[in-house]
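Only one protein chain is missing; all other protein chains are in place.
Moving on to chain A:
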Amino acid sequence: MSRTIGSLSRCSMAGAALFSLAALAILCATPANAIPAFARKYETSCQTCHVAYPKLNTFGQAFRLLGYRMPGETEGQVKRPDVALGAASYKRVWPDAVWPGAIPQNLPLSLVANFQVQNSSQIEIEDGEVHRDTVNNDMIFPSEVALVVAGTAGEHVSYFGEIGFEQSVEAGMIEQEVGVEHIDIRFIRPIRNSMAFNVKIGSFQPELVSGFDHARRLTVANYDSMFGVSPIQSGGTEIVGGGGHHGGGGGISLPAVGRGIDLYGVVSHRFTWAAGILNGIGPGDATFDANSGKDTYVKGAYKWGGLAPDGSNAAVYAGSPKNWREKSVQVGVFYYRGDGKDIFFREEHDELGVIEVIFVEDPDYTRTGLDFNWYFKDLNIFGAYVSGDDDLRIYADSVTEPGEPGVFDPDESGTYTYKSWFVEADMVLGMPWLHGAVRYETVDLPRAEDGLKVQAYERATLSMTALVRANVKGVMEYTEDLNESRNYQFWLGAGIAF
């Protein structure tokens, strides 16, 4: 039996500590998806594509989906044209010559940096005693730095990459890490120049949901009810083993990032679809995937009104001069199936002072959900619901080889279902440089341990963003556990992209 005990994932750990929101924000830094390289290429403002960076307006969404091209793009719109790697006429010579491509005149590199001042409070209950950790005025400078590279490489080819710098404090030491968070190559309209079919290969944000975009959100706080839920844990215990999606994508919920192949497209201008295959849980001991099984997913969504997702009506769509406005509704459904066979997570339970070790396997899990996105005047309301089913198999610690899975425990094993959802309202507050966001999210995860509903929580987030410039912003955000007011986070932040 091949077997893997995944390494401790910082994000899973953060997911276990339900309200370690700062950790989630800092350690699980999502893509800094503001790409000033495009502002340079087209000599256009960030606001052409962003409501308030990194959140995209619908034009920016179409631009992204089109592989970083304007709807109906003309040569004249590209103010800094790419360098041709071969004359266009070489297309007529193919296959007797290499199909001509293109590279940007300058490396399309952008830098995004965020700075945060954190105030937080978190309580933990151990043996009936309440412990409270507070952080006051901790200046996390920087909280995130990312180098983003994105662009087009001639007809039908696009790319996106992000190298992130993160720092955290571990045992009194500042630890710094640099890593490739995303890199992918995209083939856009490869067949008959139709947007109905596109391919993305690499390490990327799957095109799994339509109603929201976690990598381009307005808030500091991530959608933990979507990406930070893990059924591989129980109340009051510590996860001491187990990776998440993509080795840290946030537990075994929805993958925020995945290594794989994503097929997606737009049919009849309004219906978006996607299907993909990902490594799933990982990494393993010596492999990026922790087993040979793959996770798969499909999604479909339809949009009524507004700019078509493929931008096809951009030339005839009058829109609003306030380009964050639109009258539209998009509704989507998605289904994700994960294969966690032969991947074991170790859990430690403190049973009256005696540490009990068990192993959990999640060989077959599904996530079924729906999402929506509604634009009305200055308001954008969106949300998602996920129902997760986990066929958890519990094993005792091996007697002969302690630290390895032993006897299967059918009494503790079974199918567990969790439900999570969130709804968020973003609004332009009178002036186009002032944005507010209110979010409610909840998770109900009944992984039974004495019948406790662990990871059940409700959380509210209130956030304000002020664009000091199109590429400079200030953020003020407060998040609170609605069932325990002593669990909260308050951030003051600033960011710049250039």
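Just so we're on the same page, contacts are C-beta pairs under 8 Å (C-beta built on N, C-alpha and C of every residue); 3 or more make two chains touch, one makes a residue touch a chain; residues count from 1.
Keep in mind that, in the parts below, contacts and distances are computed from a predicted model.
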Omitted chain (choose from "Rhamnogalacturonan lyase domain-containing protein", "Ser or Arg-related nuclear matrix protein", "Alkaline shock response membrane anchor protein AmaP" or "Carbon-monoxide dehydrogenase large subunit") - UniProt protein name: "Rhamnogalacturonan lyase domain-containing protein"
Contacting the left-out chain in the complete assembly, out of A:Pro108, A:Pro142, A:Gly311 or A:Gly332: A:Gly311
Full-complex contact with the absent chain, from A:Gly76, A:Pro95, A:Gly128 or A:Gly430: A:Gly76
Listed residues A:Thr44, A:Thr296 or A:Thr442, member touching the removed chain: A:Thr44
Hidden partner chain, residues of chain A it touches: 42-45, 47-48, 59, 70-74, 76-77, 79, 311, 314-323, 470
